[in-house]
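Shown here: the complex without one of its protein chains, the others still in place.
Up next is chain A:
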Amino acid sequence: MAQDTRTVGTPTNVTQKHNKGGIGESTLRPDGTLKVTGEFAYSSDMWHEDMLWGQTLRSTVAHAEIVSIDISEALAMPGVYSVLTYDDLPAEMKNYGLEIQDTPVLANGRVRHHGEPVALVAADHPETARRAAAKIKIDYRELPLVTDEASALAADAPLIHEGRDDHHAGHVPHPNIVHRQPIIRGNVEEARKRADVIVEGEYTFGMQDQAFLGPESGLAVPSEDGGVDLYVATQWLHSDLKQIAPVLGLPEEKVRMTLSGVGGAFGGREDISMQIHACLLALATNKPVKIVYNRFESFFGHVHRHPAKLWYEHGATKDGKITHMKCRIVLDGGAYASASPAVVGNASSLSVGPYVVDDVDIEAIALYTNNPPCGAMRGFGAVQACFAYEAQMDKLAAKLGMDPVEFRQLNAMEMGTIMPTGQVVDSPAPVAELLRRVKARPLPPERQWETAGEGADVRALPGGLSNTTHGEGVVRGVGYAVGIKNVGFSEGFDDYSTARVRLEVINGEPVAMVHTAMAEVGQGGVTVHAQIARTELGVTQVTIHPADTQVGSAGSTSASRQTYMTGGAVKNTCEHVREALLEMGRRKNGSYHPAWAQAELLLEGGKVVTDGGEVLADIADILEDEAIDLELEFRHRPTVAFDLKTGQGDGHVQYTFAAHRAVVEVDTELGLVKVVELATAQDVGKALNMLSVVGQIQGGTTQGLGVAVMEEIIVDPKTAKVRNPSFTDYLIPTILDTPTIPVDVLELADPNAPYGLRGLGEAPTLSSTPAVLAAIRQATGLELNKTPIRPEALTGTL
């Protein structure tokens, strides 16, 4: 593909009018039919003749020296084609990583966490591969463990990574700290003197798993040129490519990646999982190799949400204005860096929440430990902070004797507010309005479990079908929360996306083909890309090309950024294609009608029309047998890195806000919680597809509910081993656990963003959790400083 970045014509900033199937309509998913018939090809569905199955052998201990590895018995098994260890890695580069390349492809003499990959097997049946892997003998000599801040920073603490030379190494106070970001603004000591009340709190946030349903999987096919074709589920093809090619010892052109069907992501596919392993086995055996993790392995195959400890102090005057905030946030990054530095940046810069606080003293750090590596998950650092600052808001309101919503509204930020980083919030920030909306909604009726006669529908009660109560001991609580999340990649990252658009005539009809490398992970990007092309080009038929590395990078499907960024890229390229088409029209037809000289020409219904509605030509007649084919990059406005000492800097692109009201019913005798309703309001700037918008908000809300009442990866502090890597022991909300989620969508345009839209996928995951916690606190009167809430915490049997 030619990297055609010509600028043809000059976009006139003409606003295309409504086109059928364009933005603002709830058009249906183009992949919907394939997904309901079972025909849609997910990465675990790939199949190739003569295909082998790959299996990863992972460490059974968290921190150890590998004394020896014996692969002979595994290699001798019938059906086994290859066994690979560190010694078989083909290139100088043996590590990978999103920002810091600290993660070994296969363990090099030492493992740093439970489940670290040590060896690979390829065999002709997955069970043969599993059994062969089990026959590999590894002799571990266990090393002392680093499991928390105290053990990480102790005088005799083992260093998780010795000889660090990454760009954070110079400014961290200890080599077991990945990154540290302080933010100092105003004067906390002076401001504290004005406070009539002060509240402090220590909060603990558990380790959450993305628990996408489609396990890590893919197929690597060796090619004749010595390269490899990789079909895989990921969030960012080009980021994978940059990490894969060097460890294979191949130029990037020889690693051709195509996105397979992705069964959810939520941050868990930002890091490499089986990509490199499958390629190594394919190149070693010269046969296609498929790797599919089972659920057990998936819990070890991707990073999790950082568990966190958070200490907060807030003060307020007696008339309810917040005077100051001090906080310290310690995130456990586990054994490898992954996205920890960026998570630190988010946690610190968003730690004050959507409130006006002029005097702050903030510190966030991420640790290296021997716990499972943690990185990206929906909400990315902002989730942990929101859980803590919203608990603080309720405490402050209670201490002042104020209504918790009114107290929040009194301190709510708005357009023009200055963030702790010094950045001015320069687009709508309707924080008080979002709270007003969720509060104004009528409360769901009480005792909905009561049925005719004396009966109780246990499905509406805490404990559900377990039939643990018929309403005895059940009390209701209502809680509120609101949050702030950044959109896009921050802190000076050159964040861009690329879109190629081809306009041509097929069977007499103008057809637009949109080609990007955007990872469709379920969010509906493919739906809105087609809508954008219809809006901008006035065509009906749009083909979405499969995502691959034959087109420029789209950036990651994360940070709530894809509709903004790749949607923005599609819009931008379409505008240039439109101008090129109009140029072509002027060249061919300009002399026939004076209107061609007008600047305000639009594309509608397959025709060029004036802004007065006069038809000048059919698009098909202008194009004839020519095609317009452009590939262009699109960037959001630049950001800067936060100052390493003061945290000052315009580090974020855009802010996004959501509020929740939770209504819960708690069985106080058994400590069981039923969330009855979880109402939310969110500003999305512009809803390109309301059906998808609401789906995102409800899905994000439910993940927040999960970490409020059930989801946690339990890591044994004595061994640093994961104790619940299965859906039997790691619970995610079922349809019985999930309440009705009424959604109120605001559309207040951000003038900086394409169509005024605001990234929306993550914000609902922030405020959902603290709203549920607040409701449970109100129902029980308990303080509850740890999430998720377990029954023991409610019954006092902890």
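To be clear about the criterion, a residue touches a chain if its C-beta (ideal position, glycine included) is under 8 Å from a C-beta of that chain, and two chains touch if they have at least 3 such contacts; residues count from 1.
Note that contacts and distances are computed from a predicted model.
Student: What is the missing chain called in its UniProt entry, if the choices are "Bifunctional protein PyrR", "Nitrogen fixation protein NifU", "Glutamyl-tRNA(Gln) amidotransferase subunit A" or "Oxidoreductase"?
Tutor: "Oxidoreductase"
Student: Among A:235, A:639 or A:701, choose the residue that contacts the chain missing from this document, as touch is defined above.
Tutor: Looking across A:235, A:639 or A:701, the contact with the absent chain belongs to A:701.
Student: Out of A:28, A:169 or A:418, point to the residue that touches the absent chain in the complete complex.
Tutor: Residue touching the absent chain, from the options given: A:28.
Student: Residues of chain A in contact with the chain that isn't shown?
Tutor: 26, 28-42, 44-45, 47, 125, 127, 210-215, 261-266, 292, 294-295, 457, 459-460, 464-465, 521-524, 691-692, 694-695, 698-703, 726-728, 732-736, 738, 740-741
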